[in-house]
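The complex appears here without one of its protein chains, the remainder shown in place.
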Amino acid sequence: MKHTRTNRAGLLRTWAILMGLSLATMLAGRVNENLSLAPLWAMALLGVAGLKARLILGRFLGLRHASSDWNSAFTILLVILQVSLLAAFLALYLPVFHSPTP
Amino acid sequence: MQTKSAARNIFYGGSLFFLVIFIGLTANSHKYIRNTSTNAETLNESVVRGKRIWERKACINCHTILGEGAYYAPELGNVFVRYGGKDDAQGAKDAIKAWMQAQPSGIEGRRQMPDFKLTDPELEDLANFLEWVSTIDTQGWPPTDAG
Amino acid sequence: MQGHKNAESWGPLSSLPGNPMIWILILSELMVFGVGLMGFVIARDIDPVGFAKSQDSLNRLAGAINTMVLITSGLFAALAVEARARDNVQTSRWWLLAAGSFGVIFLIIKAFEYRDKILHNSAGLNENFLTLYFLLTGFHAAHVVMGLVILFIVGWKNNLENIETGTAFWHMVDLIWVLLFPVIYLLR
Partner (left out) sequence: MKYQSQKVAFWYFGAAMALFAIQVLVGAIMGYIYVAPNFMSELIPFNIFRMLHTNALIVWLLLGFFGAAYYLIPEEAERDIESPMLAYGQLILLVVGTLGAVLTYVFNFAEGNVVFGQQGREFLEQPLWVKLGIIVAALVFLYNITMTVLKGRKTAVSNVLLLGLWGVALFFLFSLYNPGNLSLDKMYWWYVVHIWVEGVWELVMAAILAFLMLKLTGIDREIIEKWIYAIVALALFTGLLGTGHHYYWIGTPGYWQWIGSVFSALEIVPFLAMVVFAFMMVWKGGRDHPNKAAVLWALGSTVLAFFGAGVWGFMHTLAPVNFYSHGTQITAAHGHLAFFGAYVSMNLAMITYAMPYLRKSEPYNQISNMISFWLMAGGMSFMTITLTFAGIIQTHLQRVNGEDFMSVQEQLGVFYWMRLGSGIVFVIGALLFIYATFGPKKVRA
């Protein structure tokens, strides 16, 4: 176990980026409108979420002070998660699902 | 030493956290069983007596009920349904009683059910119990009437 | 005893900041919520129309605001560690209080959302959706409550390791929400 040394400016910068990403998602998604996302938008949405999660891990949780193995491990984990979610989301576009909807 | 006591605290705290959630969910399920998935009105004394007979004859150590038990003899959670009780309740109950009374079959090479020497009222209670069990909302289980 | 096994040796986990147990927890939680979210998206594949309709009945704005509440709360938690690392105990306590207060705000918004959902508009919605919505966000909210308790404890037993470990839990709750929110509220 080890302790991390962070500085305030860095934390504030991380916070600003996270807030910026959240606001951007909110505006781009026009939060209160009921629109279907095209595959590209879904990919962007999940990508941004993964990125935010990675930022929280690296900056707030101090993962970037750990070994590079751990850093890649968590990156891979998040990528696997978001890609699987995306794949499951896009599965609807497969012809199997193009049966007549009720 | 530091990290170990922290490890211990995380273990205690985390376990307590999950225990509280678990108890909360069971409390919710308790209410659900009472009000939604089982029928309190038909759960009369005869059904409860039937359940006690089911227990003291250790039926569960051959049969299963709602899938739990000994896998040696058929599932009885839906035996009432299997005997056609949805259309003819009395017929199904009579058939269950007749089956009980015909045991053991004594057929060579066939699994044997003991003769439990139940009286007529006891048979009635047991059949009522099995009828009540078949009305539990089990999320659609079992997949076929074979149990 | 042979070898020089130092007391801090957790094997590969040693190089992680904060208590290694918290990282085991973070990994497990990522798995639990990851599997839960997968279940959600797959259940959506079965009834996309019902899911879209159900999702439209959620208050997306409340969810988005809550994202920012938690992110800000995370900043405060991180500042608490930073203050404590400079041996500034009192400041770190203030930051923890700030982080906790934002956690409470999160829960209040959540409570309004739940009340809305339970009282008014659950009829005719996809049952899988509702179950998963309540399970995933409810389980997350339970973590927020737990996090508040932890923040209180580490504010009280105020040392650097405790604060690092306690805020790590808090960040994890934040992290989970960041992954949860878009999938449940936005993906459609």
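We call the chains A, B and C, going by the order they appear; numbering starts again at 1 in every chain.
Please note the rule applied: a residue touches a chain if its C-beta (ideal position, glycine included) is under 8 Å from a C-beta of that chain, and two chains touch if they have at least 3 such contacts.
Bear in mind that the values here come from a model prediction, so they are computed numbers and not experimental data.
Listed by label, the shown chains that the missing chain touches in the whole complex are B, C. Within subunit B, the residues in touch with the undisplayed chain are 3-4, 7-8, 10-11, 14-15, 18-19, 21-22, 25-26, 28-30, 32-34, 36-38, 40, 43, 47-48, 51-52, 54-62, 64-75, 104, 108-114, 132-133, 136-147.
Listed by residue number, the positions of subunit C touching the unshown chain are 1-3, 5, 7, 9-11, 20-21, 24-25, 28, 31-32, 35-36, 39, 127, 131-132, 134-135.
Basically, only the chains that are shown with their structure count from here on.
For this pair, subunit A with subunit C, the centres built from the Cα atoms lie 15 Å apart. Taking each chain's centre as the mean of its C-alpha atoms, subunit B lies 39 Å from subunit C. Centre-to-centre separation of subunit A and subunit B, using mean CA positions: 46 Å.
Looking at subunit C, residues 8, 10, 19-20, 161 sit in touch with two or more other chains. Residue positions 3 of subunit B each touch two or more of the other chains. Of all residues in subunit C, only 8, 10, 12, 14-20, 26-27, 30, 34, 37-38, 41-42, 44-45, 48-49, 52, 56, 60-61, 64, 67-68, 71-72, 74-75, 77-79, 81-82, 85, 160-161, 164, 167-168, 171-172, 174-175, 178-179, 181-183, 186-188 touch subunit A in the complex they form. Remark: subunit A residues 1-8, 11-12, 14-15, 18-19, 22-23, 25-26, 29, 31-32, 34-37, 42, 45-46, 48-50, 52-53, 56-57, 59-63, 65-67, 69-70, 77, 81, 84-85, 88-89, 91-92, 97, 101-102 touch subunit C in the complex. Contact residues on subunit B toward subunit C in their complex (touch as defined above): 1-3, 6-7, 10-11, 13-14, 17, 21.
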